[in-house]
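Note that one protein chain is taken out, while the other chains of the complex remain in position.
Should a chain be cited, it is by its letter among A, B and C, assigned in written order, with residues numbered from 1 in that chain.
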Amino acid sequence: MRRVYLDHSATTPVDPEVAALMMTYYTEKYGNPSSVHSFGREAKQALEEARKQVAELIGATPPEVTFTSGGTEADNLAILGAAEALRKKGKHLITSAIEHHAVLETCEYLAKNGFDLTVVPVNEEGILSVEDIRQAIRPDTILISVMHANNEVGSILPIAEIGKLAKEHGITFHVDAVQSLGKLPIDVNAMNVDLLTVSSHKIYGPKGVGALYVRKGVRVVPLVHGGGQEKKRRSGTENTPGIIGFGKACQIAGQRMAEDARHQTKLRDKLMHGILQRIDHVKVNGPIGAKRLPNNVNVSIEFVEGESLLLSLDMLGIAASSGSACTSGSLDPSHVLLAMGLVHEIAHGSLRFSLGRQNTEEEIDYVLEQLPKIAERLRMMSPLYDQAIHTQQAQ
Amino acid sequence: MRRVYLDHSATTPVDPEVAALMMTYYTEKYGNPSSVHSFGREAKQALEEARKQVAELIGATPPEVTFTSGGTEADNLAILGAAEALRKKGKHLITSAIEHHAVLETCEYLAKNGFDLTVVPVNEEGILSVEDIRQAIRPDTILISVMHANNEVGSILPIAEIGKLAKEHGITFHVDAVQSLGKLPIDVNAMNVDLLTVSSHKIYGPKGVGALYVRKGVRVVPLVHGGGQEKKRRSGTENTPGIIGFGKACQIAGQRMAEDARHQTKLRDKLMHGILQRIDHVKVNGPIGAKRLPNNVNVSIEFVEGESLLLSLDMLGIAASSGSACTSGSLDPSHVLLAMGLVHEIAHGSLRFSLGRQNTEEEIDYVLEQLPKIAERLRMMSPLYDQAIHTQQAQ
Amino acid sequence: MYSEKVMDHFTNPRNVGEIVNPDGVGEVGNAKCGDIMRIYLDVEGDIIKDVKFKTFGCGAAVATSSMVTEMVKGKTLDEAMVISNAAVAEALGGLPPEKMHCSNLAADALHAAIVNYREKQEKKE
Partner (left out) sequence: MYSEKVMDHFTNPRNVGEIVNPDGVGEVGNAKCGDIMRIYLDVEGDIIKDVKFKTFGCGAAVATSSMVTEMVKGKTLDEAMVISNAAVAEALGGLPPEKMHCSNLAADALHAAIVNYREKQEKKE
């Protein structure tokens, strides 16, 4: 069966060049980078090369990059680690309503353990106002954590402005850049970021690898204790093949960023407009144009439920995702869509297509051919649809 | 140049069959196991298969296995997580003097944060007495953490007896089985273990993957917050290819355990006896015979320093390790050797060879041919050697 | 995730649609929680002659709706009243645990339709 993968914000395939490089480090250059011998030294050298590659993509210096087991751990290390390091200075944290669970849950864990948390709202496009952050700042604010781009609706947040504000107030600033890495230029200095989370498996690197940028001079208390690897910031035998793969993926992403953005923006707009043309009662979620990630399409198909859409697409080989409660394992639909003011029934019907390097126009045509039929079929089954149609006709 | 890898306790090469399987999950079956679509489902299915494979090797049920980013994280999750979960019950922890840093440092972190810690000593073979554990137990003891086999000297500890004791007293029992997995039979039920740490890269699986066995009914507070993966015990997108590799490595290790042990015991004894025959003033560290891991050789070559030995071996392509301070990054030699009562100068001269599946008799012959020359050369340089020889002659 | 039988009922749902002037209608759920099921009944004597459904919800919601209609067509109302959500799930070869509570409401919708029918009958009498 034909398979069209449009869920790159969930995870990406590993670039074949990256995978081939990793293979070498699994089976041949398999030394432990802490070892004195040549097996260890060749691993160590490659590890440091990867650190350089990651640093380069975000405008950092290599010693400021700490490797972790992924974006989630990096978010936790940033937030728990900075809060612990700064707890004598204050106990107030600021974050946004549309952060990833890795940030929100961690902030909420702290809120339950003696810290105060302000969650700044977003507008209907999924963007927060810098003014709201300014208003939230208190004398005891120690940390602001705001994502660079949102994983569900692709909204891009005004990080540089928040960074300026945080710097003025001497507040540590953490940015979750998992979704923007490789898609938008990142410069930790120009953006005045102190801590920045990145993850490998969203940029054609392997799963289970991420990194936290920690600005020189900023302290984070480690989460994991042991052998003292990663300059004592993160103990545990380094996942060298994974890290090396991540480094390579960063290098490739840096080289291809403009080309990738151009390609994906084109497909994005084709898909978004195509859906709006072919299906009525569709709402676009997130901003339109430059404030949106080049690879994100998010629409709500009214009167139908997200998981049903996903299953129907899946039977045709099309992989997408939804903010429906049924796909999140919780009883509520996506907190991001709700924070943007969507009513529950529309949030339940949300559908995210996230594009990748390998997608083609032809694949988009296939989706545009199939999706209207699916929506039609599910709407014919939906008690909400005839209600709405009747109401409309009555008006 | 010829390369002989004898540092398998530091890390192992990935089994080619394991690596090939992982490759598929990097580049083809790359879905996120949380996704609804077929890419997600095939990843999820393989993940659960791996959970079964790991569970099987330790006599557990699959839901009792939580995947982590390695042995270090699993040790931390066990100790920090159980201590946090049980802090209302008591605050006393017991561990041994020869644990890995991942356990010792974590226990010491807790000791600095309101818990009491008893570190039970070991004898000159690197084995503790169950009686000492019994003596250490207090009414408020909540956790005992003892390793199954030591990574430096290969001593095997009386886990089943400690498990019995812990159970009698209703104390949670954690075992670091990183070095014994695949080498010794493990049965969490027969051994009365509540929490058990394993790591993939010591058994021909990939680095950056491990697991914590958590007995049904035992609670550990998570270290990492977020999307709620691994039944909320460990958030973060699962490292599916790594986990699948680990599962496969467990399966292979289970099948080969007896054969591996036979092969490595033979090489171990050949190497150990060969060194004793060919070099004078050599001390064996750790037990001799059945209480020693099949793949561990640890000797102190008196009057010479460990790193010099390693470098000299490395120049001949032989990879080994040492408990010398110079290789640990600290100012003291191995805490394990010191706990066994070795004087500093002898601990500094320790040399560990850890054998693996692929090692051959011929490789051992090569080491036995080269090592005496190296020892001789370094001793000729050593001010301790002529002192000792003069003292001896004077007697 | 879903069994083959669930996927079959999701892909080819039985008895989907409306009955014009039904003898009974039942609806459960709400859009907030993401599942709404409506069941229409045509009753002759004590027998369910025809049954149709409309459902807004996930795969499990559609499949349980479809399954329940198949299970009760031709049955007496009393027989239909004792069919539980669990029985529907079982007839589908099981549901994922997280779907057992929120999306497994089709029997409730059926029961609501029967109650609605009986209420109407009482009024007539």
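By our rule, a contact is a pair of C-beta atoms (placed from the backbone, for glycine too) under 8 Å apart; a residue touches a chain by one contact, two chains touch by 3 or more.
None of the values given here were measured: they were computed from a predicted structure.
Peer 1: Considering the whole complex, which of B:A190, B:A258 or B:M381 touches the chain not shown?
Peer 2: B:M381
Peer 1: In the complete assembly, which of B:A97, B:I137, B:C326 or B:L368 touches the absent chain?
Peer 2: Reading the full complex, the residue touching the unseen chain is B:C326.
Peer 1: For the chain not shown, which residue from B:E49, B:D116, B:E161 or B:E307 touches it across the whole complex?
Peer 2: B:E307
Peer 1: In the complete complex, the non-displayed chain touches which residues of chain B?
Peer 2: Its contact residues with the unshown chain are 303-308, 311, 315, 324-326, 329, 331, 333, 343-345, 348, 380-384, 386.
In this section, only the chains that are shown with their structure count from here on.
Peer 1: Using mean Cα positions as chain centres, tell me which chain lies farthest from chain B.
Peer 2: C
Peer 1: Between chain A and chain C, what distance separates the C-alpha centroids? Give it in angstrom.
Peer 2: The separation of the two C-alpha centroids amounts to 40 Å.
Peer 1: Could you check chain A for residues that touch two or more other chains and list them?
Peer 2: 307, 311, 329
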